[in-house]
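Here it is, the structure, as structure tokens.
Our next item is chain A:
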Amino acid sequence: MTKEEIAIKLKDKFGSELEILETNQPEAYVYISPARYHELCQFLKEAPEFDFDYLFQLGGVHYPEDRFELVLCFSSHERRHNMILKVKLDKDNPQIVTTSDIWMAANWYEREAAELFGIKFVGHPDPRHLLLDDDWDSGYPLRKGWTGPDFISMPEK
Partner candidate 1 sequence: MFEFDKLLLNIYHTLQVWFTANNIPLIWLDLGVMLFAAIAILSALLLLTLFLVWWERKVSAHIQDRLGPMRTGPHGVLQTIIDTVKLMEKEDTIPASADRKVFFWAPVLAFAAAFMGYVVIPFGKGLIARDLNIGILYIIAITTFTVISLLMAGYASNNKYALLGGMRSAAQIVSYEVPLTLSVLGAVMLAGTLSMNGIVEAQGPYFWRWYWLPQILGFGIYFIAATAEANRTPFDLPEAEQELVAGFNIEYSGMKFAMFFLAEFVNMFTISAIATTLFLGGWQPPLPGLSFIPSWAWFMGKTLFLVFVLMWFRWTYPRLRVDQLMDFAWKFLLPLAFINILLTGLGVYIFK
Partner candidate 2 sequence: MSAIDTLKAIFSGAWNLLVGLKTTGKYLPTRAVTLQYPDERWTMPERSRGVVVLLSDPETGELNCNACLVCMKQCPVSAITITQGKNEKGERYPITYTIDNTICCFCGICEEVCNFDAVKLTGKYEFAVFDKADLIYDKNKLQELGRDVKYERKRKPRPTPAPKPAAKPGDATEPKIETEIKPDSSAEEKA
């Protein structure tokens, strides 16, 4: 499916909860409201015309003014199309339901996003640290403006 077809089909199903982003990229860019995020993911995985069986990236973005964003990139091995899904999260209490029950791959990605951005994944089966030390206690290092022990910011040039 082309990105336009994906966008139209999703818009039909989710209506105003879904927002299509106009880009010149080859993939469809879609914003979804957190309330229907899990439902959409389930749909993308299981609907035969989409068949997004491969989650190859899940990461967070910190916009220090107003929000966090979660970015998911999927691909379909069968149908050979890609799409990118974004979710806007709350600035102070970023929280979203886990998708690790849909894609196995989401498990580790979500652990990574959880420890580096402080996004809470509700219902995650294994919320331990993945990359950072087990006794790491100096915050979420990929948030903007983070400083911690042994951190030196680049000098002004």
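How were these candidates chosen? In short, all candidates are chains of the complex that A comes from, given by their letters.
In this section, a contact is a pair of C-beta atoms (placed from the backbone, for glycine too) under 8 Å apart; a residue touches a chain by one contact, two chains touch by 3 or more; residues count from 1.
What you see is a predicted model, and the numbers here were worked out from it, not measured in a lab.
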Selected neighbour of chain A [touch, this complex] from 1 or 2: 2
Residues of chain A that touch candidate 2 when the two form their complex: 154-155, 157
